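So that we are looking at the same thing, I have put the structure below in structure tokens.
Every protein chain but one is kept in place in this view of the complex.
Here is chain A:
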Amino acid sequence: MRTHSRWTPWIYLAPALVLLGGLLLYPVYQLGLISFLEYTQAQVSGGRPTSFQGFGNYAALFRDGQFREVLLTTVLFAAACVLATLATGCALAVLLTRVRALPRLALMTAALGAWATPAVTGSTVWLFLFDPDFGPVDKLLTRLGMSGFDGYSWTYDRYSAFALVLLEVVWCSFPFVMVTVYAGIRAVPAEVLEAAALDGASQWRIWRAVTAPMLRPILVVVTLQSVIWDFKVFTQIYVMTNGGGIAGQNLTLNVYAYQKAFASSQYSLGSAIGVVMLLILLAVTLAYLRLLRSQGEEI
């Protein structure tokens, strides 16, 4: 009966696997296939025959200095967003466990509001808050004595534009981290924390030595989620920097792919960028999981 018991789980899994295969693998396969072809609007509408290009699209991509620059920018920007989101989310999750019911409700409601706001709406509102002519932020900073912010355009300088987008990204993605980590903290048995406190451990020590290790599986999930989300950021950049900022200074990979490929119908080039993104995200995920395993953690 060994064979029977070995195959039973697969039979149960089959419907889900077929669905996943159809909805996930087939598009990825098409993406990969198109990235090796010459496939523009002319090929789609049948005006010209499709031709195989080998690695031609990838070669064109990596010869493009702007692509390399955008790739590096995206990696750094996503890293900054992930760190800021995790720090904010975790800090507020800890805060949630410390405050009374009413402030907790207020914080939860505010966070869920931010979470539920569509990215386009959120970006537009943030843009208005920081508007050089009408925005309340510049007015407030000026009134606080920082006269340099009178009519200051946040989107003009490359780094202040990225900082502005980062704030918006953190604002709309920290609630997921906060809620998940909060749930995790609530699941940590109170006795363990009490024992640590009785042993005279400081708050920081309790977090580092007790809570964080117990939260590890949850932190892994939120970190990976954040990496994937922030690497693929599109709406915020597109809306807040008007499609990539002054002279393209705020382009990230997704916006670049859209501009370079889809807006001008070079689908094969866009697919190649998509494949590069997929490979990078896959590599990051696998490396991260491997690192955890080498530290003897099962997740």
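Heads up, the rule we're going with is that contacts are C-beta pairs under 8 Å (C-beta built on N, C-alpha and C of every residue); 3 or more make two chains touch, one makes a residue touch a chain; residues count from 1.
By our rule, contacts and distances are computed from a predicted model.
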| item | value |
| --- | --- |
| Name per UniProt, for the chain absent here [options: "Copper transport protein", "Fatty acid hydroxylase superfamily protein", "ABC transporter substrate-binding protein" or "Cell shape-determining protein MreC"] | "ABC transporter substrate-binding protein" |
| For chain A, the residues touching the chain missing from this view | 17, 20-21, 25-26, 28-30, 33-34, 37, 39, 41-48, 50, 132-133, 151-153, 155-156, 217, 220-221, 242-248, 259-260, 263-266, 286, 289-290, 293, 298-299 |
